[in-house]
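For reference, the structure discussed in these notes is given below.
With one protein chain held back, the other chains of the complex are shown just where they sit.
Let's turn to subunit A:
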Amino acid sequence: MAWQWFHRLGSPRWFYQKTSGWLPWLALVSIVLLAAGTVWGLGFAPEDAKQGNSYRIIFIHVPAAFLALAGYYIMAISGAIGLIWKMKLSFAVMRAAAPIGAVLTFISLFTGAVWGKPTWGTYWVWDARITSMLILLFLYIGVMALSQAVSREQVADKASALLALVGTVNIPIIYKSVDWWFTLHQPATIRLTESSSIDPSMFYPLLIMIIGFYCLYAWTLLTHTRTLLLRREIRTQWAQQELAGEN
């Protein structure tokens, strides 16, 4: 059957054993990329003509914001797959993605505020981009809270998946807010369809940081999902064996 691979993916045991070999590689690649990107971006990239050195926050701010948005889709789509196929693994991915996304959203809001003070002259304004980003943080926290609030795991899974799915409407709003409305936040610098308005000497370290953040995200998400799976399946034989083997 065409769907067989998909159903096998839903087996927590299969997933747990399959991914254990990936973790060291993901860890290695993300640490190397993040170290290289940080040293290049902070030490060797030229300073900006107008902002001076304060622009260097872009090397954390932009990758964190990228992953905060992409991670929301990962969380919502996992929730949808869980609802449609009743897949335990998928709900575990959804639960694991929520705190990681919340941290990334907080990082982008915090670094933005730190950068905003010297650049704009204020830490915070209620423009469309920044406010919709704050709503994203609340959505992540909402999914986290809802998944903990109900003691019956299956009910909690369904409720949080529905909240995550309803919240997806916020993602295109965040992304397009700087184009649709007048905001204090500037429009996108990196564009897929037209040339980016950033000098190549600054773009390459930024690109390395973005790829590094993607690897870091995958690493963290897998690690957290595996922990959640073990906790859910603690009574099964395979989980007991894995725990015994690791200690």
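Criterion: a contact is a pair of C-beta atoms (placed from the backbone, for glycine too) under 8 Å apart; a residue touches a chain by one contact, two chains touch by 3 or more; residues count from 1.
Here is the rule we use: contacts and distances are computed from a predicted model.
Hidden from the displayed complex is a chain whose UniProt protein name, among "Gluconate 2-dehydrogenase subunit 3", "ATP-dependent Clp protease proteolytic subunit ClpP", "Nucleoside ABC transporter ATP-binding protein" or "Cytochrome c-type biogenesis protein CcmE", is "Cytochrome c-type biogenesis protein CcmE".
The residue touching the chain not shown here, chosen from A:V169, A:L192 or A:A244, is A:V169. Even with one chain removed from view, subunit A keeps its contact list with that chain: residues 3, 46-51, 55, 58, 80, 83-85, 118-122, 125-128, 162, 165-166, 168-170, 173, 180-184, 186-189, 197-199, 201-202.
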